[in-house]
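Right, subunit A next:
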Amino acid sequence: MTAALDIFLRLVAWLLLAPLLPGIINKVKAWVAGRRGPPVLQLYFDLAKLWRKGVVLSTAVSPVHIIGPAMAWIAILAAALLLPFGPAGTSLSFRGDALLFVYLLAFARFCIALAALDTGSAFEGMGVAREVSYAVLSEAAIITALLTLCVQSGSVSLATMLAPSAGAGAALLAAGLFGVLLAENCRVPFDDPNTHLELTMIHEVMVLDHSGPPFAAILHGASLKLLLFAVLLAEAVLPLGKLTLPQAVGALVAAVFVVAIAVGLVESLLARLAFRRVPLLLTTAFLLCLFALLVAWKGGTP
Partner candidate 1 sequence: MTPGWLLLIAGGGLVAGIFSAFKSPRVWLAATLTGAIASFSAAVWMLASGATWNWQPQFVIGGEALHLQLDGISAFFLILLSVLGGAATLYSSEYWTDKAHPASAPSGRAWWNGMLLNMGFVLLCANGLHFLIVWEIFTVCAYFLVTRERQRPAARAAGWLYLAASHVAMIFLFAFFALLAARTESWELGPMREHAELAPLFWLALVGFGIKAGIFPLHIWLPSAHANAPSHVSAIMSGMAIKMGIYGIVRFTGWLPTPDSAGWVVAALGVVSAVLGVAFALGQHDLKRLLAYHSVENIGIILIGLGFAMIAASHGNAAWGQLALAGALLHVWNHGLFKALLFLGAGSVLHATGTREMSRLGGLWRAMPWTASLFALGATAIAGLPPLNGFVSEWLVYLGLFDAVAAHGHAAFAAILAAVALGLTGALALACFVKVCGVVFLGLPRTEIAEHVHECGWRMRLPMLVLGAACVTIGLAPILFWPALATASAAWQPALTSANALSSAPLVTLGAFHLALATLVILAAIFLWQRVRQNGVSRAGTWDCGYAAPTPRMQYTAGSFAGIITGWFDWILRPQRHGHLPKGNFPAHADFTEHTPETVLENIVEPASSLVLRVSTAVRRLQHGRVQSYIFYLLLGLAALAILAVMGGAK
Partner candidate 2 sequence: MKEIFLIALPLVFAAAAFAWPNEQTRSRLLPVAGGLHAALALWLLVNPPTLAANAWFGFDPLARAVLPMVSLLFLVCSIYAVTYLQIRAERKNRIFVTALLVMLGLLSLALQAQNLGLLWVAAEATTLVTVPLLHFTGTARAFEASWKYLLVGGTGIALSLLGSFCLGYASLHGGGNGDLTFTALIAQGATLTRPWLITAWVLLLAGYGTKMGLAPMHTWKPDAYGEAPGMVGALLAGGTTTMAFVAILRVKQVVDAAGGSAMTERTLLAFGLFSMLVAALFLLSTPDYKRMLAYSSVEHMGILTVGAALGGAGIWAALFHVWTNGLTKGALFLSASNIRRAAGAQTEDKVAGMAWRSPASARIFVVGILAVTACPPFGVFFSELKIILATFQTNNTFAATAFLGCLLFAFFGMARLVFAIVDGRPRAAARAPGKQLRETPGVIVPPLLFLALSLWLGLATPALLRDAWSTAAKLLSPTP
Partner candidate 3 sequence: MNLLIGLAMGFSLVALASSRLPSVIRAAAFQGMILGTLPLVLEEKFHWLVVAVAIGTITVKGFVIPNLLRRALRAANIDREVEPLLGFVPSLLLGAAAIIGAAALGNELPLRPEHAKSLLVPGSFATVVCGFILLMARTKAISQVCGYLILENGIYLFGLLLINSTPLLVEAGILLDLTVAVFVIGIIVDRIQREFDTLDTRKLTSLRE
């Protein structure tokens, strides 16, 4: 019973907090650009609106167009449930859940990609091609990151892997994971969430033909994913397991804020990369994780 309650509370927390992050990022960008910018809660309003709106479906689409986003949304949520929370740990943790975490995100990607291809538009095709291709590299990076944590803690379960700090290689790991975060969530320099020139986009162009509730699911899922990665990054670096609950909460929130601000700064200071260069950057992220792994190996614990 308590377990169920616990799960429920966490779910609610994730669902409610997720849309906050993009708002913060946008605020940071506006602040750097000296604008006032949209309110922090903008995304909540958008979601609420979309949820109520009717849907325009392409004549080409199959049910996948609607089912896909739903599935992806659930998958991301399930992945979120696997992430522990400092000393509070996680409500369901078992050996190998780290890998389940990675593959749930992959499953989400699969669903979104199919839903996008469903429209038969060349733009969506382009976007999906880019998405799945870059995912290859970022997935390798994540696996390496997980290996690093595994070497650290000698465990294959997120709860115990994320409890201690990444130790010596923490900085490297943080850099690598940050790169992955940017790529996976289609932020600058990999993608530009603001542009509307189809040819240059990844995520935006994938959802070009979505509207209404499915689009809401996609957007919320995306924000959830962003939060997910932010938390993952924070917990990988910080030794939350060793702190008391209040400290941990404080540290985590602070860290997530830092990440959000960092993203915002990057977006306002950097320009989007040419697509040719993207793999290069991702490979760099992968290598960073690899070095982190080697460092961790040298500092080999158990």
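On how the list was made: all candidates are chains of the complex that A comes from, given by their letters.
Worth a mention:
The rule we apply is simple: a contact is a pair of C-beta atoms (placed from the backbone, for glycine too) under 8 Å apart; a residue touches a chain by one contact, two chains touch by 3 or more; residues count from 1.
Given the structure is predicted, the values throughout are model-derived calculations rather than measurements.
In the assembled complex, subunit A touches candidate 1, while the other choices in 1, 2 or 3 stay out of touch. Note for the complex: subunit A touches candidate 1 at residues 51-60, 62-64, 66-67, 69-71, 73-75, 78, 92, 94-96, 99-100, 102-104, 106-107, 109-110, 113-114, 117-126, 128-130, 132-133, 135-136, 139-140, 142-144, 146-147, 150-151, 154-156, 198, 208-209, 212-214, 217, 279, 293, 297, 300, 302.
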